[in-house]
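Comments concern the structure below.
For this view, one protein chain was removed and the others were kept in their places.
Here is subunit A:
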Amino acid sequence: MRLNIGEWVEQGVDWLATYADGFFQVMSTGIEGSVDGISGLFLWPPAYVFIIILTLLAFWVGRWSLSLLTLIGLFIIEALGYWEPTMNTLALVIISTLLSVIIGIPLGIACGKMDRLSSIVRPLLDFMQTMPAFVYLLPAVTFFGLGIVPGVIASVIFAVPPTIRLTELGIRQVPHDMMEAASAFGSTSMQTLWKVQLPVAMPTLMAGVNQTIMLSLSMVVIASMIGAQGIGAEVYRAVTQLKIGQGFEAGLAVVLLAIIIDRFSQHSLKKRNTQKQGA
């Protein structure tokens, strides 16, 4: 006997592609427009002007070491000639992170409050994280066509689980007596959420968002296989043409971008906390 799950999935995908086409069109236009808008914004000033802006921003969120890292890292990327694809990638990462946060945090909060929902969502997340990305890349192409949009979708599917999981964890970790105190003083459940649960869960939640950022960055090479422009496409091209040196250069640009984004997000989180503590 053979299970025909594959056939069912194909039928399902076909059905969606036929009947939900309008919905996918709208989504596609929206995502493509925002990615293009952001990368256009980043590429609008000359590269060195934008590097200086980011360096100053780095000084504001972090310390001089972060701004030095930003300055040197971005300068190397520019000098390697990967400025434009890097900015495209950055736009892709920003949009997929934004989408992940918009989907992940409310879902994580809901899972933190509802055990039943949590027990449904958890295996789904396992599925999303372990299913090889190529497998859902194909249906994404069916729905959204080639280009940046299926790349964003694939990134979100792959990157949203940590935000959901860690938001849920953060909500569940709020000590019981704090919850009791909140209700003993007559908080509504919304007040408890906004004034107690979310602020207390914030560090855990932000760790999840940081993971999401890094995971969506790690999707850029895979996304380039379905036509998403960006630094991943450079890596992919170099690899398929067996250009070792070029591949290494493009890979280095990915690493530098990853390090800078990671430190940025960690520092902005820390800044929040120290502002709270030191005020």
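Convention: contacts are C-beta pairs under 8 Å (C-beta built on N, C-alpha and C of every residue); 3 or more make two chains touch, one makes a residue touch a chain; residues count from 1.
Keep this in mind: contacts and distances are computed from a predicted model.
The subunit not displayed here is recorded in UniProt as "Quaternary amine transport ATP-binding protein", chosen from "Quaternary amine transport ATP-binding protein", "tRNA threonylcarbamoyladenosine biosynthesis protein TsaE", "Acetyl-CoA carboxylase carboxyltransferase component" or "Spore germination protein". Contact with the chain not shown here comes from a single listed residue; of A:12, A:81, A:106 or A:175, that residue is A:175. Where subunit A meets the chain that is not shown, the touching residues are 175, 177-178, 180-181, 183-188, 191, 195-196, 199-200, 202, 276-277, 279.
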